Each structure stands twice: as C-alpha cells, then as structure tokens.
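Omission of a single protein chain aside, the complex is shown with its protein chains in their original locations.
Let's turn to subunit A:
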C-alpha cells in the first residue's frame, strides 16, 4: 500500500472530509473541512469522489514524502512550492513542501485514492472540539493512501477565485435571536469593519471591533446551532461558527452567514478585515 510520511506537519494539519452529519442529536458535531468547496475541488482534480479525505493545512508548512508515485492536487490557499489548482505527479521518494501562503489560511491537499485512515463514526475528519477522528498530524506519521477507479479529469488549471488578503464582504441574514438586539445594534453590526482575532480556530472566527449592545438581559436556554451562526457572547464581539462548532450554544445568534460564504470566511487570516452586508 502507498503511504505518505509526514516530515514536517506545519502549524496545524488535519485529515478532513465532509464530516459526520446526522448525529447532532447525540451531541456529535458535523466537523469536516472548514472550506468545503476547496476540499471538493482538490478531490475533483485528482479524480477522487468528493467524500474521500484530504489534508487541511493551516498556513502552509507541511512537508510530505511519498514511497510510490502519486497524483496530488492542492486547492484553497495557494502555497509556494507546489502547483496549485491542477493535478501533478509526485514520484516515489520525492517530497511535497508547502511554503506559507500569501493570502488565505487553509490549503487542501488531495492525493488520488484519498487519505485512507480509519473512519470514526463514518468520517475521517478530525474534530478539534470533541476530540473525535484521527489525531492532528505530527512529524513521522505515515498516512495510508487508498485507491480509486474514477478517471482523472485532465483539467489543466481550475479557474476558480482564490482567497485574497483584502477586506471580505460577507452576506448575512437575520438569525433566530435578531430580536434580542435593537435596530441600532443591527446597524452597528453591518456598518463597521471587523478585524479577525488571532484566537480564531476551526471552532470559530472571532472578530474584534466595537461591541454590539444587547437589548435583552438574561441567558438563553442552549439551542442547536449551525456553521455560519454569528453568535453574540456578552462581550458583544461576534464569533462566526466554523466546522468544529459545538452542537448547541447558549449565546444568542444575531445573524447567519450564507452557507456558501462560510467557505470564504474559513480562509480569513488573523488581522484581516470583514464587513457584513445584508444578503
């Protein structure tokens, strides 16, 4: 069986797929790739079914060595050191070395046949919050590669927009607890420019700016939440839920980011700026 050896794992590299849908009633979050579109594209470029597992690399830094010829593609944040958005061959003994991306946060590395680690509850995704799934990659790990019969599509380069370091406009709609905030608070949410906090992770993007006041006091009884929820803790600084968000939360959700736009938000880097616009 073909294996990849992790020489350098980078700051945070995990195995990801589309996660564990349908188990939230048991307290099991969905998890999976933060930027699902980029995961899907990386897989497509090497002929993988979209449900096969890729590597999610945060801020580059990953070095892999292969013991047999493999077909690889990367999508999401463009890292120097490897072709991007097109399939390429890595020969036996060769190394893939991803540098740090100039823009964007998460790069997806697909290998033809998929990363074939043992699934946990139907998924190979690492859930940082619950601890389910394979461990975060470390140096010396060997990753088994699966096989697939599907054809490689022969796309030279996928013409898709790439993450930028510029201000990101994010479409939102009112959330279930919009009425916990008055119209001035809603305006303040939409008119100011927010800055991505360095404490952001796979659970959520934390934002810094002028706090949003709450109209209602008291606590919410915890309720189910989805990725894209803009949760408003007492600090008044919103947290945008990503893939590893908790199944339920006790802070009011003022708004939801459109599902497709959550992928773009998963590429936000600390210090980058964001504005919310009504969808």
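In this section, a residue touches a chain if its C-beta (ideal position, glycine included) is under 8 Å from a C-beta of that chain, and two chains touch if they have at least 3 such contacts; residues count from 1.
Methods note: contacts and distances are computed from a predicted model.
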Among "ABC transporter", "KipI family sensor histidine kinase inhibitor", "Cation:proton antiporter" or "Sugar transferase", the UniProt name of the subunit that does not appear here: "KipI family sensor histidine kinase inhibitor"
Among A:60, A:104, A:175 or A:238, residue touching the chain not depicted: A:175
Among A:69, A:94, A:187 or A:259, residue touching the chain not depicted: A:259
Identified contact with the non-displayed chain, of A:225, A:239 or A:265: A:225
Residue of A:27, A:153 or A:234 in touch with the missing chain, whole complex considered: A:27
Touching residues (missing chain, whole complex) on subunit A: 21-30, 120-121, 130-132, 173-176, 221-226, 228-229, 246-248, 253, 256-260
